[in-house]
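This report concerns only the one structure given below.
Excluded from the complex is one protein chain; the other protein chains are retained at their positions.
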Amino acid sequence: MANGNASDASVKNGLDLTGALKDALIAGIVAFGLFSLILGLRTEQGPTGALILLPRPQLLFTSVILVMAGRFLIALFFRAGALRRPATFIPAPFVRVNYLGNIAGGALLIFALLIPVMFFENRYILDVAILVMTYVMLGWGLNIVVGLAGLLDLGYVAFYAVGAYSFALLATNFGWSFWICLPLAGIVAAFWGILLGFPVLRLRGDYLAIVTLAFGEIIRLVILNWQEFTGGPNGLSGIPRPSFFGLPFNANDDGFAAYFGLEFNPSHRVVFLFYVILTLALITNLVTLRLRRLPIGRAWEAMREDEIACRSLGINTTNTKLTAFALGAMFGGIAGSFFATRQGFISPESFTFMESAMIVAIVVLGGMGSQLGVALAALIMVGGFEVFREFEQYRMLIFGLAMVGIMVWRPRGLISQRDPSIHLTAAKPIPAKIVEEARS
Amino acid sequence: MTPSPVILDVQHLTMRFGGLVAVDDLSFQAKRGEITAIIGPNGAGKTTVFNCITGFYQPTEGMICAIHPDGKEFLLERLFDFRISQLARVARTFQNIRLFPAMTVLENLMIAQHNELMVKSGYTLFGLFGLPIYRRAERAAVEKARHWLDKIGLLARADDPAGDLPYGAQRRLEIARAMCTDPVLLCLDEPAAGLNPRETHELGDLLNDIVAETGTSLLLIEHHMHLVMDVSNRVIVLDYGQKIAEGTPDQVSNDPAVIAAYLGVEEEEVEVVMEDTL
Partner (left out) sequence: MEYFIQQLINGLALGSIYGLIAIGYTMVYGIIGMINFAHGDVFMVGTYIALIAFLALIAIGITAVPVALLLVLIIAMALTALYGWTVERLAYRPLRGSFRLAPLISAIGMAIALQNYIQIAQGARVKPLPPIITGNYVLIDNGGFVVQVSNIQIIIVLTTVALMLVFSWIVSATALGRNMRATSQDMKMASLVGVNVDRTISLTFVLGAALASVASVMFLLYYGVIDFFIGFIAGIKAFTAAVLGGIGSLPGAMLGGLLIGLIETFWSAYFSVEYKDVAAFSILAIVLIFMPTGILGRPEVEKV
């Protein structure tokens, strides 16, 4: 099919039924080919233990019909016959967000603060809220690396893991409190960020992505296999739960509830945890917003646009990248510490590549560098993921397809504009089409 | 101590790419406070020389020495590209304009002052806590940016994205951005490319103005002969990687070797060709 563009579509006036039918037919043939063996025949363990084939003609038939119908509708709606730049046809709801963004951000913050109050009895919602908040923090942390500095990091989960394991090992071996171990774990993670970043940050885009992916996997595999140190596949358990600055969350007389004259409720601890992660995330956010207005933040964004130009202006881009990487790693490590104390138990299964992919998807979906976008994206993706929990296997499939779909629909993310970090007269947000990816 | 008259001393610069010799034993000097131009037909090696001076290529042989007013010398062939700007204070502009298109005009100029601001912000720490020392430094940086914006006539567009500007304005912005790094030598790679005659004339005025006001020396590669002849104090002519002439604009424009190189004919035939064309 030729490279269609908007002008092709504007020529045809009515609905192009024959074109759509043709497209649907082709789609049907392709779908049939794709699904014929995989959906049409199911391999199952037969009576002898060897595999047998079970035909599923209805499934095949229905799937093909669904694909044809879907293709037909899409072809009709977009006239040009292919999913070509639909963002130009669909009004983008989030484009002019400047003033609106501040309101939305404020509203979300108030809502977040009130969640435990509103849903105090609903343990499930509190857990989901904590999960979403954790990913918001991870997203904000990675946003420094990917969104601001433009470094493709596919191995962010490594720092999450380093933070979690550092925290667990410090807490279980030395018995220090949460508030001491947390920053220490962050520093360890930052240290690893510098260590891992140093050799790789001069690599170009895609290569950097793959090498960070490799590092993430190496760390996971080492954790998995180094039984003596990390507990291997069994992980580490017995990680101390946080206390309210010394008051444990139990039903004893020296507990939190007794101290404040409240009736003991297991939700107290959960609420406390929620506020802890909320605070940590907000700190991440504030630091990021602050840094953006400082020379280092501007250098990150400039580096994202054109590294060679930065170097010609005397900026040591290696150090600049390392700073972004280390800072992102630190926040990832702190989030990992929180994760460890929240669960009480960690194992390598929680630190797979899927996590890194999820967090990168959150950042990219949010829109490069936009804090609000990242928060919204985390809410949608993690929240959506939870909502679809009943669908079990299907939800991962939908998740994958959704990633493809969202990228095709809005490659620049939800909030596709950039706010200048400094202005002379008036701050004018810069629209998406100018926010180009780095040259190299 | 009187500052040395030479700002850039290039000696026996040679650049080889495998078997291809792009620059062959080139030696020249650029004088302080002057505008020196490097010209020559396409493929003569001008941009290669530039890239060697500004650190994008590592010269195969030779020495490139930048001499500051206080006498400090910097061997550019030994420095990383960003150090050339940061320490040796040699700035450059690019043939294909390399602005930061998604950042505003003002931000582009602020980024140029990154190194100074980093120090004043205590490597970010002072800035993080909003200490006055940083805020003062930032205000001063904005003032400097404002000064240059006024000079290039873009004050009204300070908050517009740089990618939105028309071509000529982008060129001027790139020059202003390089000047915000307070260089002692500014290297311009075909600054007049794509400009119409009026814009070229304004560019010439801007360049003269820069030298007069800041004392920065300029080194430029150009094809626009009018501009070169108008503003340059000294012209160096390259052909096939070698220097074939050097002198004032007048001397060079009448040099038969130079004319031959541009016309692509042998030196002896120049007179014949000139008679035919004139």
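When the chains are written out, they are named A and B in that same order, and each has its own residue count from 1.
Definition applied: a residue touches a chain if its C-beta (ideal position, glycine included) is under 8 Å from a C-beta of that chain, and two chains touch if they have at least 3 such contacts.
Predicted, not measured: the structure shown is a model, and the values here were computed from it.
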Identified contact with the non-displayed chain, of A:A171, A:V200 or A:A329: A:V200
With the full complex in mind, choose from A:A112, A:L131, A:L152 or A:A299 the residue touching the hidden chain. A:L152
With respect to the chain omitted from the figure, which of A:G33, A:P57, A:G106 or A:G344 is a touching residue? A:G33
Missing-chain contacts on chain A, rising order, are 1-3, 30, 33-34, 36-39, 41-45, 50-53, 82-85, 146, 152, 199-200, 203-207, 209-211, 213-215, 217-218, 221-222, 225, 308, 353-354, 357, 360-361, 364-365, 393-394, 396-397, 399-405, 407-408, 411-412, 436-438, 440
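What we mean here is this: only the chains that are shown with their structure count from here on.
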Mind listing the chain A positions that touch chain B in their complex? 287, 290-291, 293-296, 298-299, 301-302, 305-306, 308-317, 418, 420-428, 430, 434-436, 439
Which residues of chain B touch chain A in their complex? 54, 81-86, 91-92, 94, 98-104, 106-107, 110-115, 117-118, 121, 124, 127-128, 134, 138, 142, 146, 158-161, 163-164, 177-178, 181
